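The other protein chains are all here in position, but one chain of the complex has been omitted.
On to subunit A.
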Amino acid sequence: MTPNLVYVLLVGVLFATGVTLLLERSLTRVLIGVILLGHGANVLILLGGRAGDAPIVGATPEEGMSDPLPQAMILTAIVITLGMTAFLLALAYRSRHLVGHDEVQDDVEDRRIMVLAERDEGPGTADTSDEHVRGSA
């Protein structure tokens, strides 16, 4: 099969821009990155089937049809992206509502462990909570 150069280049551009945005902290940018990545993936799938006329029996002779299978896959992907977009937008709104901006924060607990590791502190023996348990029992 002979690939279409326009598609190949487009996959590259869409993945590059999508990933760049995905690595941002602002959820809106992440979302736009996801959408662009989605376009890129769709074009990538499109490369897997030949182009042609609409795959409708009767309207197009079978030899002239574009490959319908990648199309069906892309169609579900498009609608999933819609659901994903809605969810991420809701997340961004929620974040803005709760903390005043829509940026992904570092995980506090992970940071704490990181600091512990750097200071060579942290759990020594496994179980030292005896008094607490007795006290609450």
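The criterion applied here is as follows: contacts are C-beta pairs under 8 Å (C-beta built on N, C-alpha and C of every residue); 3 or more make two chains touch, one makes a residue touch a chain; residues count from 1.
In this section, contacts and distances are computed from a predicted model.
Chemist: There's a gap in the complex where one chain should be. From "Monovalent cation/H+ antiporter subunit A", "ABC-2 type transport system ATP-binding protein", "NAD(P)-dependent nickel-iron dehydrogenase flavin-containing subunit" or "Cytochrome c-type biogenesis protein CcsB", what does UniProt name that chain?
Modeler: Missing chain, per its UniProt entry: "Monovalent cation/H+ antiporter subunit A".
Chemist: Since one chain has been left out of the picture, which residues of subunit A touch it in the full complex?
Modeler: 1-26, 28-29, 32-33, 35-36, 39-40, 42-44, 46-59, 62, 65-69, 71-76, 78-87, 89-94, 96-98, 101-104, 106-111, 113-118, 122-127, 129-130, 133-134, 137
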